[in-house]
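Of the protein chains in this complex, one is absent; all others appear in place.
So that you can tell them apart, the chains are marked A, B, C and D in the order they are listed, and the count of residues begins at 1 in each.
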Amino acid sequence: MMENTILEVQNLNVKFNDSFALRDISFKVDEGQFAVILGPNGAGKTTLLKAILGLIPYEGTVKIFQKRREELTKEDRFKIAYVPQRFEGTKSLPLTVYEFLEISFPPYGRNLKDSISEFATVGDVNRLLSKKISSLSGGELQRVLIVRALLSKPKLMLFDEPFSGVDKIGERAFYEFLKYTKETYNVTILLVSHDVYNITKMADVAICINKRLVCFGNPEDVFLEENFAGIFGEDVSTYKHKICKEGGPCEFYKDHESNNH
Amino acid sequence: MMENTILEVQNLNVKFNDSFALRDISFKVDEGQFAVILGPNGAGKTTLLKAILGLIPYEGTVKIFQKRREELTKEDRFKIAYVPQRFEGTKSLPLTVYEFLEISFPPYGRNLKDSISEFATVGDVNRLLSKKISSLSGGELQRVLIVRALLSKPKLMLFDEPFSGVDKIGERAFYEFLKYTKETYNVTILLVSHDVYNITKMADVAICINKRLVCFGNPEDVFLEENFAGIFGEDVSTYKHKICKEGGPCEFYKDHESNNH
Amino acid sequence: MNPIIIRSLIAGVLTSFLCALIGVFVVLRKMSFFAHAVSHASLAGVALAYLTNTNPFVGAIGVGLLTGVGVSYFVEKSQLFSDTIIGILLPFSMSIGLILVSFVKGYKPDLMSYLFGDILSTSKFDIYLIIAISIPVIIITAILMKRFILISVDIDLAKIRGYNVILIDYIFMAILSLIVLISTKIVGIILVSALVVIPPATALNISRNMRETFIYSVIFGIAGSILGIGASYILNLPTGPAIIFVISVIFLLSLLFKKS
Amino acid sequence: MNPIIIRSLIAGVLTSFLCALIGVFVVLRKMSFFAHAVSHASLAGVALAYLTNTNPFVGAIGVGLLTGVGVSYFVEKSQLFSDTIIGILLPFSMSIGLILVSFVKGYKPDLMSYLFGDILSTSKFDIYLIIAISIPVIIITAILMKRFILISVDIDLAKIRGYNVILIDYIFMAILSLIVLISTKIVGIILVSALVVIPPATALNISRNMRETFIYSVIFGIAGSILGIGASYILNLPTGPAIIFVISVIFLLSLLFKKS
Partner (left out) sequence: RSKTESSKLKVAVTIYPFYDAVKSIGGDLVDVFVIVLPGSSPHTYVLTPQDLQNLENVSVIFENNFGLEEFLKSVISSLTARVVNVSEPLKNVVELHNGNPHLWLNPEYFVIQSEVIKNTLVELDPIHKDVYEKNYENYKKAILNKAAELRQKLVNLPNRNVITFHDAFPYFAEYFGINILASIEPDPNKLPTPKQIIEIENLIKKYNVKVVFKEPQLSSDIYKSIVEDTHVKVLSLDPLGDGVKIKTYTDLIEYNVNTIYDALK
């Protein structure tokens, strides 16, 4: 297999109100790689995906399929899939799941109906097709969003904690499907996850973010105990001790509740 | 410790548009128990919590603190905490995290400022206090919601997948805090989770839902392999095979992508 | 039948068709007062036309279109809700209109009368005008429908797909403004603002999906207009208010059959 | 200074204070056209008063309050957006007003003229009226403020806490309606609808938290009124439009200092 860079990020900076959310991020992901993006809450993982997709302003360069954003053709763009961490689109429309998939479907390519009903098998979404998106449960909506992302048969998938809320069986089914498509079609995957241990088995690359790029490389190396603190910030190791150990809220809870007992 | 029923659900039915989302659910949770609610996506877990809280119409009886809803005093109600699966409240208000906690704070009791700054230590929320809730990351918002639930020092906590989006370190910190408060103050916890394996260690009771009550009892029994299929519906065992094994979307993906290669 | 009644029926059916169709977007995008804002803003154009001695309708269309597109611009710029922006642009442009009028010497034009077209006074020219606008509107809407919906549902995906979200939005606002301004000229602002909101809201109460929402909205709009004109004819009531009354009653009835 | 100018200043400061204060809720709850709807609806009350020979202002207040609370009722009932409900109630009640007027024998009131109070026409009685309403409004708002905000932010929590969410909402709508109706009588609908939306929107552009939003909103409202009255005096412009123009310019400036 040729080494083919699918995504290249160079010197990426993102600011919110004059403070940096991402600083000087550079990395590459090659075709067919499964990259997992790791980092504590507020590290900038979602921000990174949004910048890559051009949804927020940024400084630096992002190249997808070795092209600048302006150079991407329509076909290229349909080959990029995104599952947001939180679906911000309005759920108040009277759309059914079927219609929701329909409007997201590429205007060309194969038959819409077949595609939907067949892709919807992944994640057991078929039974939801005539439900309104506003009435879906949390996990059901998440499944629909994943299926929607798969529908356009993407070459690059950007998934932001896609399985949060999805039950274990659904999660496993999706993982297997992703693994299968990756291996068979050289699909490139960037997936944000907090599931640091399980994900390692699948990922080819780990990208650790904490405002800056704190690791990039083989996932097994990254998860060596001694690297962990560095990745997740200075206060990780001390953090656990703060809770209920030395003063802090637990002590407090005790003092002030005691009169109730 | 006296066995004291904190929550009693009897013959609970919930309908959406003439079809049952929950059917004939009955169970009891005693003071100081940690009950985990399990079930596949769309099983009705969120619906169950909402019905218990009186947020949606239902048939049947719900007793909290051995009282009917009408009999609950204001103090009783402040002792019930809820972390929703998805925060549906508007995030478009210019509220800071501090203000958000402030308006949710019980109107009586101890000093607001102290409470907030001390509880905010759990989950490392202190550094977020002056941020607007609209600008929080997914995990940050979730942490704030958990801290908000803790603020009123509840006796009954209803948590709907509270740690989704929270990083592992945060999750562990919250778990430890919950365990601590439960053991020390007999707090009763109902927690919805898909994290079936880890949760077992902590839970006293497992409540499995799939429209009906499919299990209720010792978590370890529930997780015996042979019980699993029953809990998560008929099609669970066959489900995995559907994906990428016998026809289905994977086959399909292959056929129609092949011309691209 | 009286030719005027026939023309009113035609005007009623056509405007209620257009308004009910685009009204679905208006309601779903929470811009229920878009029609008010655009038509009131157009008064500034009328005033300007008086001052510069041009055709008032041209002035109205110009400033009205500008305001419609301005809603989109300022929503993007300020990140405030669209109803807030509409709520700002209405008094702002009205105030400019009123200040301009205060510079007109002599007997001052009654600006408001531009807003109170009456469906019974539909002329043949009006019918041609509304047909002429219907055709391109329907064509453009048919072409861009999927994108309009996608932008309303998931603007991020639309951006990822490389759609020119801002341009599409401007086109959408321009179409909307044009329909509102011409309908206002023909049937008056109060009826237009009702036709844009009430049939879609009724449809939302009972529809099970998006397609039904559009279909029901158009049906309720057209049926309400015909029934309203009939009622006003038989009971000798002012026609615009009679139509509004009928479609409001249909709305109330729909609440009884509400689906979630 | 001329007593008219002094009274206008007092009326301007008081109404813009009240409007800017409650306007923060109006904007955040996406009800920017609440003032329009309630005041236009009140015209049906004026018409009714004519038919039954009662005081038009009483009729206006009655129907206006009913409409305001009706917004809350129908939003709850239909689960539609509040702006949609407002967009339905406005033409509906207007149409009823117009149909009622068509039954009035003898002089038919020009309903619209009831909406065009002018700040320059503020009488001493108006000032007493607005002060009389300010006091209970401020007290009730102060008491219920936290609950109003909680209901806007997280209605579920409010329900869990056992607050009578529906009653609190009715109280809120009633207060809002009362402020709108009385302000409309004194300074006219166009100015009221501007004062309710523009200063809060300006504040939202630059405030870092909720507290600042309220404070800035009130400051911009009051400052705008004073500057607008001054400008209208010096440049010989109509006063209401001048105020609207000034607060709109402040809004535009605030966009330059926008915080996210």
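By definition in this document, contacts are C-beta pairs under 8 Å (C-beta built on N, C-alpha and C of every residue); 3 or more make two chains touch, one makes a residue touch a chain.
Note that the structure is a prediction, hence the values are computed from the model and not measured.
Participant: Among the chains included here, which ones are touched by the excluded chain in the whole complex?
Facilitator: Output: missing chain touches C, D.
Participant: Can you work out which residue in C:39, C:78, C:122 or C:141 touches the chain that's missing from view?
Facilitator: C:122
Participant: Return the single residue from D:8, D:205 or D:254 that touches the missing chain.
Facilitator: Of the listed residues, the one touching the omitted chain is D:8.
Participant: If I consider the whole complex, including the chain that's not displayed, which of D:100, D:210 or D:237 touches that chain?
Facilitator: D:237
Participant: Contacts of chain D with the missing chain: which residues?
Facilitator: These residues touch the chain not displayed: 2-5, 7-8, 56, 102, 104-110, 112-118, 120-125, 185, 190, 229, 232-233, 236-241.
Participant: Just checking the interface: what residues of chain C touch the absent partner chain?
Facilitator: 2-5, 7, 97-98, 101-102, 105-113, 116, 118, 120-126, 229, 232-233, 236-240
Definition applied: only the chains that are shown with their structure count from here on.
Participant: With centres defined as the mean of C-alpha atoms, identify the chain lying farthest from chain C.
Facilitator: The most distant chain relative to chain C turns out to be B.
Participant: Approximately how many whole Å separate the CA-defined centres of chain B and chain C?
Facilitator: 45
Participant: Can you pull out the residues of chain D that are in contact with at least two other chains?
Facilitator: 81, 204, 260
Participant: Can you tell me which residues of chain A touch two or more of the remaining chains?
Facilitator: If we look for residues of chain A contacting two or more partner chains, we find 16, 92, 135.
Participant: Mind listing the chain B positions that touch chain A in their complex?
Facilitator: Chain B reaches chain A through residues 16, 39-42, 46-47, 85-86, 110, 118-119, 121-122, 124, 128, 135-140, 142-143, 150, 153, 161, 164-173, 176-177, 180-181, 184-185, 194, 196, 232, 235-236, 239-240, 242-244, 248-250, 252-254, 256-257, 261.
Participant: Within the complex, which stretch of chain B touches chain D?
Facilitator: Touching chain D: residues 53-55, 72, 74, 77-78, 80, 82, 84, 87-90, 92-96, 98-100, 103-104, 107, 130, 132, 135 of chain B.
Participant: What part of chain C is in contact with chain A in the complex they form?
Facilitator: 28, 146, 149-150, 152-157, 159-162, 204, 207-213, 260
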